[in-house]
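Input: one structure, supplied below.
Only one protein chain is missing from this complex, and each of the others stays in its spot.
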Amino acid sequence: MAHLLERYDSARHGWSRREATHLLWRCAAGASPSEIDRSVDEGMTKSVARLIDSQPESDEFTATENLLHRSALKSGNINSLKNWWLYRFLKTANPLAEKMTLFWHNHFATSNAKVRSTEKMDVQNALIRQHALGNFAELFRTIARDVAMLLWLDGNANRKRHPNENFAREVMELFALGVGNYSEKDIKETARAFTGWHVRNDEFWFNKVQHDAGKKTILGKSGPFKGDDVLEIFLEHPACARFVATKLLAGFVRHDPDSAMVDALAERIRAHKFEIAPVVQELISSQVFYAPTSRRALIKSPVELVVGAHRTLDGRAHLSECVQLMSDLGQNLFEPPTVKGWEGGRLWINSATMLQRANFASQVTGGERFGKFGASPRTRGSESETVTSYLDLLLAGSVSKSTHQELTNYLRKAGGSTKEQTSGLVQLIMTLPEYQLI
Amino acid sequence: MKTSRRNFLARSAAAGVVSIGAAAPPFLNRAAWAASEEGEKDRNDQILVLVELAGGNDGLNTVVPFSDEAYLKARPGTRIAAEAVLKLDDALGLHPQMSGMKELYDEGLLSIVQGVGYPNPDRSHFRSMDIWHSARPGDEEFRGDGWLGRALDQSQKDHAGRLPALAVGTDRLPRALLGHKVNVPMLRSIDAFKWNNGSGPEADRKRRRELIEKFAAERAAGNPSLDFLRRTTASAALTAKRLGELGDDYKTTAGYPDNGLGKKLKTVAQLITADLGTRIFFVSLGGFDTHSQQEGAHAALVGELSTALSAFCEDMAEHQLSDRILVATYSEFGRRVQENGSLGTDHGTASQMFVVAPKGHRKSKAGLIGKHPSLTDLDPEGDMKFHTDFRSVYATILENWLEFPSEKVLGGTFAKLDFV
Partner (left out) sequence: MIASPRLLISCLLTAFATGSFAQDALPEVKQLKGEPLLSALPSGAVAFAETSGLDGLIAALKASPIYQTLMESEQFKEFHSTEEFEKVQNGLSLAEFILRMDLWEAGEKIFGGRAGLALYPKKEGEQPDVLFLLRPADPRAWSKQRIWTDPLLGLAAKRIDRKRFSWGLKAYEVHGDGDSSAFFALHKDWVAFSTNAKLLEKTISLQIDDPKERTRRKLKKTPSLENDAAFKRMAGMVGGDHLARVLVDTKTISKATGGRLGLPEKMDNALVSLVAGGILEMAAQSNYGTITLDTDEHGIVLEAGFDGDPDKLDERFQVFFSDHPNSGPPALPEVPGLIGGFSIYRDLATWYKGRDEFLVESTLPGFDKFEAGVGNLLPGKDIGEDVLPLLGNSVTFVSALQSYDHLKGEPGIKLPGFAFIIELEEAEQATDIFQLFFQTLLSVLNFEAGKQNRQPWLIDVKMSEEIKITTARYLENPKGEDLSIVFNFLPASARVGNNYIVSSSLELCEQLVDALAKPESDQRIDENLHFEVRFQPLANILAANSDHFEAQRVSEGRTAKQAKADISLFLTIMRGLGAFSISTSADQDGFKFRVTGSLNQAK
C-alpha cells in the first residue's frame, strides 16, 4: 500500500519535459515554455518546492490584484470578485495555493446565490486561502464559524426547541466524514450540539439561550458537547482523514482512486496531523502521481481549461468573458450549484459543453473575445517540426502518428497569412479530445 | 418521426463518404456506433416538455367557475365575466385570452387536472417552488436533487456525454433537473450550438472542421477518458451539424407569437426535430405574482401561454411528432379565493395543471380531471383545499409516459391519473 506514495525516483525513471509538464499542469493548470524549461533544469525536488513554498508576488500583480479586489468590494458586485479571482489564477506566482483555494472552496461549497453578499464571500475566500496549504483541522474549525457558511446552511434556524439538521447533515456528509459513516441519530445529536451557532450583526455569535446544553451521543462518544467539541470528534474519526484523502487523490491523481490509495494517503494525513502542505508535497512527488495510469487521467475543469490556455499561450485575458465562459461550462466561481460543490470529472462534459470548449479554442486563436494571445508563429523548419513544437507546447507531445501526420498535412495545405496558418493549427490542437485531459 | 433515423443514417453516411473519402472505414464505424445508441433510445422516444408558470398563477381566473356564487362574491373587481369565458361545460370556462388552448381542449388533446397541491402548503415562492422541483414536501431544505434529475440518475448508468434533458431560455438550471450523475445544460438559443470555425480562409476552416470530426471518430484503446471525450466530441459535432442544417431549413407554418414563451417553445421545437436524443425540455414563463391590478397583467400572461402553446402543438403536428410529445404546465401555488384591496390576489394553494397529450395514449377521455375545489369549504387560512397530490401527476408522467419507475424517484407510490 504505502509504496504507492513512495517517492518517485526521478533519477532512475526520468525527469523530462513530460514529467515537468505533468507536474505543472496538475498544480498550476498550465505553464509557459520557459516555466517548463526551468522545471526540467531544476529537477523534481526543486520544482515541487517552488510550488509548495510561498513565492513573492511581482509588484504588477499586487497592484492589479488590489485594484480589482478593491473595486469588487466597493461595488459589492460578485462578478467583479470573480474577475479578481480569475486574475489571481492567471498571474499569481503561487498557483498551487490558488488551486488549493479553489479545491477547498469546492469542498466547503458555499454559494453567493443564497448568501448574497460579496463581502462575506470574500471573507470566506480569504479564510480559505489563508489555510489552503495550511492545516485542514484549523480550516475546518474556522470555516464552521464563518458567517457566509452559517448563512448558507441556515445556522440561525438551528434552535434549542427546533433543531435544524441542515448544518449538521452537511458538515458530516460533505465536509468531514462522507456518506455512510454516521447514522441519522448522529445527525440529530450533532444538530443539537450546534444549536446556538448563530450570526448576529454580521458576526458569529454563540446564542447561549438557544443552545441545547444536554448530553449528546455522537459516533459512540457521549457528553454535553458544544459545536467545537463535535468538530474535534469528527477530526479524530478515521473516516475524516480518508474523506480528505479521497478528495485530494481525485483532485491530483485520478478521478476514482481505489481504496488502497485512499488508505495510504489517509495514513500520511494523520501522520502529518492534517498539515496539507507536506501531504501534497509527498503526493506530487510520489510514484502514483507519475504512474502511467495517472497521466492524462483527469478531465480539465473549466477553470483549468481557461487558465491553462492563458498560461500556456502567454495570453492577456478578458476577465469577464472568461468568467462567463467558465460559468457556461458549469463552473461559476462563488456560486457552486449546491453544497456538494462541483462533481467534476466526466460531468463537465456533454455535447453542449464540448461544443463550447471547441468554440473557446476557435475564439482564442481566431479572435479576441477572450483576450489577446501570444502564440507567435513558430515556424522553425518544416511543417512537421512546427506541428511537433506546438504539440509539445499544448499537449506535452503525445498524439498518435496518424494524428501528427494529419496535422502536418493540414499545415502544408493551409492558406492565408502565417499568423492565420498557425492559428488554425493551434485551434485544431486545442480541439483535439486529448487537449481536454490534464 | 420514424423516417428520421433512416434519414440520419443516410445523410451521415453520404456526408461521410464525401468528406472523408478514402478514410471511410473509421467514419462508418462511427455511424454504426451512433446508430446503436439511437437504437437504444428508439424504444423510449417519448418527450416531456415542462412549462413552469413562475410566481403563482391565479388558477381561479384561468379555469373559471363563472357561475359559482362564491366566486362572484369573492371576486367583485377581478372576476372574469360569464359572457366572456370560453365555456368548457356549464360550470367552468377558460379565460377569454386562451382561445388556442380551448381549441386543443375541443380537439381532445388538452386535459386539465384540477385541485392539485400538497399537504401543509407553503406559501413562500422559494419553498413552494423547491417542493415542486424536489417532489419532497416533507424536506425542510432543498437537498440537491430534483425529481427529473433523480429519474435520469435512475434511468441510465452513465449519462456523461449525452443530452437527456435541456433547459431552454432559463438563467439558472431549474432545480427539478439537478441530479447526481447527470449534468443538464442550459441553452439560451440554438446559436449556442453553432460551431465556430475560427478565422482564416474558408477552405481551411472547412478542412479543420472535417479533421476534428475525423479525429473524434477514432477509438482510443486503453484510455477510457480519452474514448469518452472523443465520443462526446463526435456527438457534439453531429449535434451542431444537425442543428445547423435545421436552423436554416427550419420551416413551420405554425404562427408562433412574438413573445418570450413563443420564442422558447419554437427553440424547443427545433431541438426536438433535430432528434438529439433529448427527452426532457424545460421552459419557464414568469410574472404570475399578480398582487395588484391583476386584470391586464394576468390576461397578457395566460394569453402568452395559450398562443405559444397552441403554436407549438401545431408545429409538432406539422412535423408529425405529436405522438411523441407531452406538455405539462405547473405553478408553485394558486392564489387566494378572495381578492385583495388592490384588485389583485395573494398567494394561495391548490390550482390546476394543464397537460397536452396525444390521443393515442389516452386511457379514458381527455378533459377535466378531478373536480374543481370547493370555494366554500376552505382550509383554515381561507384557501382552496387540494385533492390531488402533485406527485400523482408526476408519477403518471414518469411511468405512463417516460417509462421510468417512479417509486424511488418520488419516495413512495402515488395513485396515477388518467390523462395519459
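Letters are used for the chains, namely A and B, taken in the order the chains are written, and counting of residues starts over at 1 for each.
What we mean here is this: a residue touches a chain if its C-beta (ideal position, glycine included) is under 8 Å from a C-beta of that chain, and two chains touch if they have at least 3 such contacts.
None of these values were measured; they are calculated from a predicted model.
Of the listed positions A:29, A:44, A:72 or A:269, the one in contact with the omitted chain in the full complex is A:72. Note on the undisplayed chain: of the listed residues A:9, A:37 or A:202, the one touching it is A:202. For chain A, the residues touching the chain absent from view are 60, 63-64, 67-68, 70-76, 80, 83, 87, 116-117, 201-202, 316-320, 371-372.
Along chain B, the points of touch with the absent chain fall at residues 258, 287, 290-297, 299-300, 341-344.
The rule is simple: only the chains that are shown with their structure count from here on.
Considering their complex, residues 113, 154, 164-166, 255, 296-299, 330, 337-340, 343, 346-356, 358-359, 361-363, 365-367, 400, 403, 406-407, 410, 413-416, 420-421, 423-424, 427-428, 431-434, 436-437 of chain A touch chain B.
Of all residues in chain B, only 140-142, 144, 158-163, 166, 172-173, 178, 180-183, 185, 187, 192-201, 203-205, 207-208, 211-212, 214-216, 218, 220, 223, 225-226, 228-230, 232-233, 235-236, 239-240, 276 touch chain A in the complex they form.
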